[in-house]
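Before we start, here is the structure in question, set down as structure tokens.
With one protein chain withheld, the remaining protein chains of the complex are depicted in position.
And now, subunit A:
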Amino acid sequence: MKPGGAGGARRTAPRDVAIVAFARSDHRGAAEGLSETEMLLPVLHAALEQAGLAPGEADFTCSGSSDYLAGRPFSFTQTLDGVGAWPPVAESHVEADGAWALFEAWVKILTGRADTALVYAHGKPSAGPLRDVLTRQLDPYYVAPLWPDSVSLAALQAQALIDAGHTDEEALAVLARRGGDDAPAGEYVVRPLRAGDCPAVTDGAAAVVLAAADTARRMCARPAWIRGIDHRIEAQALGLRDLTDSPSTRLAAERAGAFRAPVDTAELHAPFTSQEVVLRRALRLDDTVAVNPSGGAHAADPVMATGLIRLGEAAARIHRGASDRALAHATSGPCLQHNLVAVLEGETEGETKGEAR
């Protein structure tokens, strides 16, 4: 896959931007009796409190969610009530995982129109049959009428990986158990994927605060600086893609500078164990890298917040001093169609500080 455009994208870092706060919900399954706003509100407050921001104080607000999960149009208009958008706020929304809302907010800070940004995401996949709902993402003329569900498509990918010799069911079972769960990989859901290979889909929400330069240093003892962030998409049609590879992930990682130096941590948005295999190969992650120390998307998949949580978890590890250079990844679409990669770093002792770098 080649980068698009004759001029290509320019790599400039005119402004240092960091993740300075992160909070997520810890639901398991359906958040019964809670509206999306009620689910989101405590998470927003936790993130804002970490950053020392009052509701409505961030210079820019951006969220990610999907009407198709909520089962109603404009679902994000209700969650705006949780933000404290009065007086009115500079605000935007992506119909995607919150990781892409973070990207939009990062761009806004780079323009100089904002120094701080609140980014949040929420999803209630429990509102409908997720496997059926996600079929509506597919080509509406040739594919969606067949209702191929998300697990079946992931199973095609897993089988392609096995056929190519990149993994086998035993290796997948090892990945499935890594979350500390000793249970066997379970019954087949769709061959070759067993229950343990599939994500623990849950309702949930997450929030992150971004800040520029010295503002970030004031808000956080050890900000997680975004050294690079990029995202790339592939064609959707499965017949046009090599499902055993993820060229869009590799290209996004190159653009984000992920291969310039080794990372110690990687938070991968891989709902299925087989997709972790694809991503590890595309990102050249070896056994020295702590992959998904949070448990990853596989352990908790609050759809539309899962990718943002990867960025937040990687940042939180830097905040805690448990990582110096971490990679965070988010995905969207069937079989890893659209991928975002960010490289986060903590400053080490004696490093030069200041806006110019």
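To be clear about the criterion, contacts are C-beta pairs under 8 Å (C-beta built on N, C-alpha and C of every residue); 3 or more make two chains touch, one makes a residue touch a chain; residues count from 1.
The rule is simple: contacts and distances are computed from a predicted model.
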Mind telling me which option in "ABC transporter ATP-binding protein", "Urease accessory protein UreD", "ATP synthase subunit c" or "Acetyl-CoA acetyltransferase" is what UniProt lists for the chain we can't see?
"Acetyl-CoA acetyltransferase"
In the full complex, which of A:Ala173, A:Ile233, A:Val289 or A:Ala322 touches the chain missing from this view?
A:Ile233
Looking at the whole complex, which of A:Ala46, A:Val107, A:Leu156 or A:Ala195 touches the chain that is not displayed?
A:Val107
Considering the complete complex, identify which of A:Arg72, A:Arg191, A:Arg260 or A:Arg284 is in touch with the unshown chain.
A:Arg72
Extract the touching residues of subunit A with respect to the undisplayed chain.
1-10, 12, 14-15, 61, 66-68, 72-74, 76-78, 80-81, 85-96, 100, 103-104, 107-108, 110-113, 133-134, 136-141, 144, 230-237, 240, 247-248, 251, 332-334, 337-338
